[in-house]
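Note that one protein chain of the assembly has been removed; the remaining protein chains are unaltered in position.
The letters A, B, C, D and E name the chains in turn, as written, and every chain counts its residues from 1.
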Amino acid sequence: MVYEINANIDDMNSEIYSYIYEQILKMGALDVYTQSIYMKKNRPAVKLSVICEEEKLDEIVEFILKETTTLGIRYSKFSRKTLDRKMVKIKTKYGNISIKFAYYKSKILKYSPEYEECKVIAENFNIPLKVVYEDITCTVNKYLESFNKK
Amino acid sequence: MVYEINANIDDMNSEIYSYIYEQILKMGALDVYTQSIYMKKNRPAVKLSVICEEEKLDEIVEFILKETTTLGIRYSKFSRKTLDRKMVKIKTKYGNISIKFAYYKSKILKYSPEYEECKVIAENFNIPLKVVYEDITCTVNKYLESFNKK
Amino acid sequence: MVYEINANIDDMNSEIYSYIYEQILKMGALDVYTQSIYMKKNRPAVKLSVICEEEKLDEIVEFILKETTTLGIRYSKFSRKTLDRKMVKIKTKYGNISIKFAYYKSKILKYSPEYEECKVIAENFNIPLKVVYEDITCTVNKYLESFNKK
Amino acid sequence: MVYEINANIDDMNSEIYSYIYEQILKMGALDVYTQSIYMKKNRPAVKLSVICEEEKLDEIVEFILKETTTLGIRYSKFSRKTLDRKMVKIKTKYGNISIKFAYYKSKILKYSPEYEECKVIAENFNIPLKVVYEDITCTVNKYLESFNKK
Amino acid sequence: MVYEINANIDDMNSEIYSYIYEQILKMGALDVYTQSIYMKKNRPAVKLSVICEEEKLDEIVEFILKETTTLGIRYSKFSRKTLDRKMVKIKTKYGNISIKFAYYKSKILKYSPEYEECKVIAENFNIPLKVVYEDITCTVNKYLESFNKK
Partner (left out) sequence: MVYEINANIDDMNSEIYSYIYEQILKMGALDVYTQSIYMKKNRPAVKLSVICEEEKLDEIVEFILKETTTLGIRYSKFSRKTLDRKMVKIKTKYGNISIKFAYYKSKILKYSPEYEECKVIAENFNIPLKVVYEDITCTVNKYLESFNKK
């Protein structure tokens, strides 16, 4: 079980959002995101949503009440189903890269290379970031195929 | 009672969405829709929402975990209140057309012609689709008035 | 030829928007609308767009610079094609109502009842606003059919 | 505890929304807002959300079913945490203005001047609305500082 | 040079959009897309945008005026820079698949398998559509590597 916390925010300097994302993730939230909403009298606003576990609920609610301009937040329990994840180092032509593998019923279902490592490679090798992703993804694809054949 | 299932998806080829809409509706979901959201580090993403009954929950959750790039979904129970609906054939100047009537406490509250039938008419008669809608809507409006007078 | 003026606004109290809509329309703008955008560092923002004729350009640009938090606006010329419009009073079961007719090459293409008059009817007769719209639309539809037969 | 009511609306004349906002707030809802969503077959739609207390639930649900084109609504309970609020008149260079103060654990956390009063000032004094907000905000800021020193 | 045509649409049955997308693409438009916007008086609306070449301009403008509820459209010239594209059949473990290659200064920059062919494979082989994409993408990746070595 997790909690989803929602707050409608309609008169806040938008520079503050990146600070709020960072702080809430540091507190241990599972996810943070925003959506554009429209309130009465043509007011464009932002709905801030946070997914967190029960033990973080009070701290995050208090943070949102203090740091944002919202006058009230609401929250509710949700069931949650996630894939198991494991970080593995895989050898690629750019060196060893961390790959996040996601499992469902102990079968690998998805994998993705770490963003920050790929970004460094793109800058060092001066190649497009999306090419780095593609190359690494295909290396992992080959690795899994040979693995499954055994 | 129905379930609302939510999944945040941030790195999926967007061509896959129309396939996912179709498959989930085929499985018997009551509604499927997407919203644009923004995640940490300026990541534009999509929140996929599905409304379904309890007996479909497991199958749809498993489908989303397997077919999309999401690493976790969440869901919660909602109460639901719907209008009763009945499909009726009504005679119009374009032939007999299926009209969906919606009732509240056994009074007709809303009605709308079937999209696919109207589309065929617009193409065959070479008239704007919105004119077809208007004409049929007004035929139904007259039909209901005469009906209510009796 | 008309101008489209665009301004990105990212740190304004959103209560101010309805005031800005009103004032800009009073100055004679042809259209005003907003879109949700996202800027660097996860900043949700609003893009304000105004369509106006050349003689209003300077006044509206100055107004936006003074009244909003934007630091710069941009604008460009657009060609424009509009339908001719005429306001006509039509007799309905709710009394005489103003209908806006839109013409293309002197043929009636679209029509819509005046929002403010329909709203008063909905409140006085205590019926849903959308029913008022439907009834009046169908009255106009019949009126046009008899007109076209002559 | 409050209720969040959600309805997906995909074929309604958008002039009706401002009427719906007004009426639902008049009925005593705590908040009303809309979000842009996308349904199957490329249909842009609107998700209407209302936050209200239990005793208003039935009336608002019935209103939405009758006044909008939706065929079904869903709702669920949410916990809620709000700041205490108090309206106070403060003397400013534009005269006495109503300020909404928001408290958390009996400490003033936020304050904002009343929109409608500021709007009148902006029009009467012919100064930008955002300047009126800034001036009044700073007057309140000074007032609180002197208050805290005592 | 291409034209961008824009129309604000605020009171149209949303079922009509998929028809409009289809018809405009059939007429030869280069691209069609929609954005959610907000107009005065809290009206959620949709901005329809079409990119097309000059010889299609008049036909598409007339179509939008006739088929949608808009009362006016606007358009403007844009410069355009596209990648060269070539469709090539590549042998994969699912059979021969059409791949779209995109070139910049005669170097392959991007490639993507045809959506409709991948969808058929996903349904026939009963595997997730995203897995089909990944497998084919990696086959092309290998193909290009061997090609570049020669």
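Basically, a contact is a pair of C-beta atoms (placed from the backbone, for glycine too) under 8 Å apart; a residue touches a chain by one contact, two chains touch by 3 or more.
Being a predicted model, the structure only gives us computed values, none of them experimental.
Student: Decide which residue listed in A:N6, A:S49, A:T68 or A:N141 touches the omitted chain of the complex.
Tutor: Of these options, the touching residue for the absent chain is A:T68.
Student: With respect to the chain omitted from the figure, which of D:M1, D:V88, D:V120 or D:C138 is a touching residue?
Tutor: Checking each option in D:M1, D:V88, D:V120 or D:C138, the one touching the absent chain turns out to be D:C138.
Student: Using the touch definition up top, pick the residue from E:V2, E:A45 or E:V61 that touches the left-out chain.
Tutor: In the full complex, the listed residue that touches the missing chain is E:V2.
Student: Which parts of chain E are in contact with the chain that was left out?
Tutor: Interface residues of chain E facing the absent chain: 2, 4, 21-22, 25, 30-36, 49, 51, 76-83, 85, 102, 104, 109-110, 112, 115.
Student: If you put the missing chain back, which residues of chain B would it touch?
Tutor: Touching the missing chain: residues 10-11, 13-15, 17-18, 21, 34, 36, 39, 41-46.
Student: So which bits of chain D touch the chain we can't see?
Tutor: 38, 40-42, 44, 134-135, 137-138, 141-142
We take it that only the chains that are shown with their structure count from here on.
Student: Working from the CA atoms, figure out how many degrees chain A turns to land on chain B, in steps of 5.
Tutor: To map chain A onto chain B, rotate by about 120 degrees.
Student: Pick out whichever of the two, B-E or C-E, is joined by more C-beta pairs in contact.
Tutor: C-E is joined by more C-beta pairs in contact.
Student: How many angstrom lie between the centres of chain C and chain D, each centre taken as the mean Cα position?
Tutor: Going by mean C-alpha positions, chain C sits 24 Å from chain D.
Student: Using the touch rule from the top of the page, what residues of chain B touch 2 or more other chains?
Tutor: 35-36, 38, 40, 66, 69, 76
Student: Quick one: do these chains touch in a line, a ring, a star, all-to-all (complete), or other?
Tutor: Graph shape here is complete: every pair of chains touches.
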